[in-house]
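Here the complex is missing a single protein chain, while all its other protein chains stay put.
The block that comes next holds chain A.
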Amino acid sequence: MRKIISTVVVGLSLGATTGPAATQEPIKIGYIGDFTGVAGALAEDQYEGFNLFLEQHDGKLGGFPVRVIREDSQWKPEVATQLVEKLIEKDQVPIITGITGSNIMMAVHRPITERKVFLISSGAGPSPVAGKGCSPYAFYTARQANQISEVVGRYANGKYNNVMILAANYQAGKDVAAGFKRTFEGTIVEENYTALTQPDFSAEIAQIQVTAPDAVFVFFPPALGINFTRQYHQAGLNATIPLLTTGFLDDQSLPSLKDAAVGVHVGEFWMSSVDTPASKALLDAFKKKFNRMPANYVAAGYDSAVLLDAAIRRVNGDVANQEAFRAALKEGSEGTTRGKLRFNNNNFPIQSMYVFAAEKDGGDYRMKTVETFPDQQDSYHQECPLP
């Protein structure tokens, strides 16, 4: 009863003013990230990107004040589903954003979108939610997970005939390898998967030398990937067998890899060398605030705020009108770190994918753009029934 009265009162008072803009309460936005656990650093980056845009705009999106309710899903799907319940039932948020791990995405996607709450992922983009499981209420500002290795396969075409694949033996390792195999047209001469607990790759590196492929494609979680790259360099192989990879080498890990990374080619959707005005502005602001280089999750987090800003402005703050807000999000946005953000039928971005390489420039090391593949769509969008 009290709820009805308060709704009436709020409704009347809103009606009495000149529209929702003047005396509106802040728009509530739920934010879920894996701040503790193995993906902690990624989640922190993702949030800082989002937060940086908010700080630059006095805590407003689309000109309307917002209240961000930040929650830690701890890389645990069961924790994430409870947080979703809390955010939707208790806090009554119309929008949930963030989402770091693919496992978290798989756990929260249905509970959020089934209730017609908007899900703006600035991190995870696993294949099931890009294909048959797509939802009109879920939008993605990073990339579909397989794209980062598909672009490496495209890059390798025509350059290398025989490639050896080496990856950690877990779901992401297999998915990334599958992405490379989907687009690479040459021969895979050897495919090897190592245990996730194995930190030393001496046996595999000897194997690579004997197999002597034209290039090697590797994928490991960050710490292992850095181990591998350093050991590969110690064996002196960088000069003879080019290393192709994705996922762990970026502006952030480069300072700890230095010479070991020089010449390594890596597929990604963003690095600091991507040449857009927003990218440059983000780079400057981030370096000024944190005194280090931003990684790609910073850009995806930042772009999620740019998207929300544009969409909220289009509906004049009225996010409760779900149909209008959905259409406003679908329009995408200008001014993201990757230029104009456009959405495919499955609400994943149609965007440029890049191959970057680490190079030494005097005493400095930096990631430079080697090749750009414009207008890339993910491989699952045909399976999505959305128009």
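Methods note: contacts are C-beta pairs under 8 Å (C-beta built on N, C-alpha and C of every residue); 3 or more make two chains touch, one makes a residue touch a chain; residues count from 1.
Quick note on the criterion: contacts and distances are computed from a predicted model.
Novice: Looking only at the UniProt record of the hidden chain, which name from "NAD(P)/FAD-dependent oxidoreductase", "MoxR family ATPase", "ABC transporter permease" or "Acyl carrier protein" is the right one?
Specialist: "ABC transporter permease"
Novice: Consider the whole complex, including the chain that is not shown, and state which of A:Q92, A:N169 or A:T187 touches that chain.
Specialist: Per the contact definition at the top, the residue touching the missing chain is A:N169.
Novice: Among A:K86, A:R230, A:K330 or A:R366, which one touches the chain that has been omitted from the display?
Specialist: A:R230
Novice: For the chain not shown, which residue from A:Q82, A:Q171, A:S256 or A:T372 touches it across the whole complex?
Specialist: A:S256
Novice: Taking the full complex into account, find the residue in A:E25, A:E185 or A:D200 that is in contact with the omitted chain.
Specialist: Of these options, the touching residue for the absent chain is A:D200.
Novice: Spell out the interface residues on chain A facing the chain that's missing from view.
Specialist: So the residues of chain A touching the missing chain come out as 40-41, 169, 191-195, 197-200, 202-204, 206-207, 209-210, 222-224, 226-227, 230-231, 234-237, 256-257.
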